[in-house]
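The structure under discussion appears below in the form of structure tokens.
One chain of protein is taken out of this complex; the other chains stay put.
Moving on, here comes chain A:
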Amino acid sequence: MSVITDQKPQDPPPGLRSRKRRRVADPAFRWFVTITGTSVFIILAAMVVRTTTEAWPIFQHQGFFGFLTGDRWVSGGSRSDDPADFTGVYGAWPFIYGTLVTALIAIVLALPLALCIAFYINQLAPRRLRKPLSYTVEMLAAVPSIVFGMWGLFWLVPNVLRPFFEWLESWAGGFFLFEGPVFGPGYLAAGIVLAIMILPIITAIVREVIAVNPMDQQNAAYALGATRFEVMRKVILPSSFSGIVGASMLGLGRAVGETIAVMMLIGSTKSWDSSLLQRGDSMAALIASLFKEATPEGVRGLMAIGVALFLFTMVINVAARLLVWRIGRVAGDAAV
């Protein structure tokens, strides 16, 4: 096609100044995004400040470390906000312990399983099974926790876990973590159901992380005589380290914050026992089960628990960052 034209030149191209519409829309959009973006700080600050001020008299009443380490919890009936008038005893240790051990049990059981499932889906499963498998995993993640709680309480505990706990107690009952008597509901039951609950989210993320692992490095290892397992262990796992830690943190976060299923399965007592077979309570479950009948003083106690729970998750997050930063560098994670 000829490009020679005898037409007069068209209008000159538009100048360098922007057209009107953009002059309005662009700054507006920028302001909107800036406000929404920075609002996370405001929300976080508002929440922390509010709960901490509400809980402050309790910390004054008990002392902060007294609150964290005390193992008795008796709500008082005072309506005043002067700590001197408080009549209750607020020791959060049993609930910190409950949250800690249930979350730990959950992550210790779920992480290895999730790695295996993700590896199977990604590397070993027949091609036509992969899609259905990963959809199923994601669907499992969408099951409401109350359903897990009911299933755990009415089926899993009586049919599977109780017999297992009885066997465990008869076999290792002398060890302080497995002392009887066996009830059924308790730390271990809650931890096991939590493991099932957080398994899908960890699996789904780990699967994604493994899937984006560069093929050329896997090929390099195969070409050196590595088996599939060795490629998994020595190439994929090290370079997916930060992703796996991230997945674990999400799972742990869910386990720490999970309320309703734990409430149904942990046995709900305010007394503390170190044995995993015993009943107890977790921080989130305690708040959920007490807030309705709480006195004004009791609400402050629960606020204090909320502050402790928040601190707890913050410590976990910082620890995870440090872990990624320390080990990720050594393991050669490309993302660090």
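We adopt the following convention: contacts are C-beta pairs under 8 Å (C-beta built on N, C-alpha and C of every residue); 3 or more make two chains touch, one makes a residue touch a chain; residues count from 1.
The criterion applied here is as follows: contacts and distances are computed from a predicted model.
Pick from "Peptidase", "Phosphate ABC transporter ATP-binding protein", "Carbon monoxide dehydrogenase" or "YciI family protein" the UniProt protein name of the chain that isn't shown here.
Options "Peptidase", "Phosphate ABC transporter ATP-binding protein", "Carbon monoxide dehydrogenase" or "YciI family protein" considered; the missing chain's recorded name is "Phosphate ABC transporter ATP-binding protein".
Looking at the full complex, which residue from A:S170, A:N219, A:S274 or A:N317 touches the chain that isn't shown here?
Considering the complete complex, A:N219 is the one touching the chain left out.
When the complex is taken as a whole, what residues of chain A touch the one chain not shown?
127, 214, 216-217, 219-227, 230, 234-235, 238-239, 332-334
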